[in-house]
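With one protein chain withheld, the remaining protein chains of the complex are depicted in position.
Now for chain A:
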Amino acid sequence: MSAEDTKISAYAHPERLVTTEWLAEQIAAGRVGGPDGIVLLESDEDVLLYATGHIPGALKIDWHVDLNDPVSRDYVDGARFAEVMGSRGISRDTTVVIYGDKSNWWAAYALWVFSLFGHEDVRLLDGGRAKWIAEGRELTRELPSPTPADYPVAERDDAPIRAFKDDVLAHLGKPLVDVRSPGEYSGELLHMPDYPQEGAMRGGHIPGAKSVPWARAANEDGSFRSREELEAIYLEEQGLTPSDDVVAYCRIGERSSHTWFVLTHLLGFEAVRNYDGSWTEWGNAVRVPIER
């Protein structure tokens, strides 16, 4: 067993993560794409990054164009999700592996949206796009042509893993994790460093939220820290326990999807919800409590 496999086997739900080595073997064996194969998806912040070169066999899924409703600030409905899945050759029982840029933020975000629709077998590539490239592995601009599949119209079930503003108001006093940068948490910054275009009217954080920037869960190469290291941060330092009812948030819910993945799948927390309205909703809402 490689050191990476050992690291992954220690997580609460090791089946949620695959290594670059494993993926390369699956590709070499012809198990990516094709009928009954694994479907590999790239989910990036940059809408063109996939087109500049992607892992062989990977299809693109865009958080904005494919997973967000074009009009309302919400995710797509079951019918649209079924179209997005079916057109990529994904059936309800397909193993889907997602990877992306920025330490897998957008990959984790896509995985979380898949989970809203109850897609069972969806995993992340540990380290994402950056690690694959750093290891000198192959990229291609060749576009696969998947055979469309039938995907059922699954009802989106938000309640278990998604929190809305009213849920958060009712949750005050229970554990909240703010995964933004320290400057955003303290209220000095109204936006993420380098991303001033998505601001808010007020700065600060939701009362009682602990500041645990998402990046603390990631290694330099974009892979996740070991279970031991993660437990030192979230359990020992922050005093959370896996049975806690936790809400995580950031700016629009993408960085907190990364933390949601860490708490839920790597540490085995049972009740973590992602508040996707996050600071762009809370920091613009009238008369909600704010702490600075």
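By our rule, a contact is a pair of C-beta atoms (placed from the backbone, for glycine too) under 8 Å apart; a residue touches a chain by one contact, two chains touch by 3 or more; residues count from 1.
What we mean here is this: contacts and distances are computed from a predicted model.
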The complex lacks one chain in this depiction; which UniProt name from "ABC transporter permease", "Cysteine desufuration protein SufE", "Fe-S cluster assembly protein SufB" or "RNA polymerase sigma factor SigW" does that chain carry? "Cysteine desufuration protein SufE"
Among listed residues A:I27, A:L49 or A:L240, the absent chain is touched only by A:L49
Spell out the interface residues on chain A facing the chain that's missing from view. 45-49, 51-52, 64-65, 70, 101, 194-198
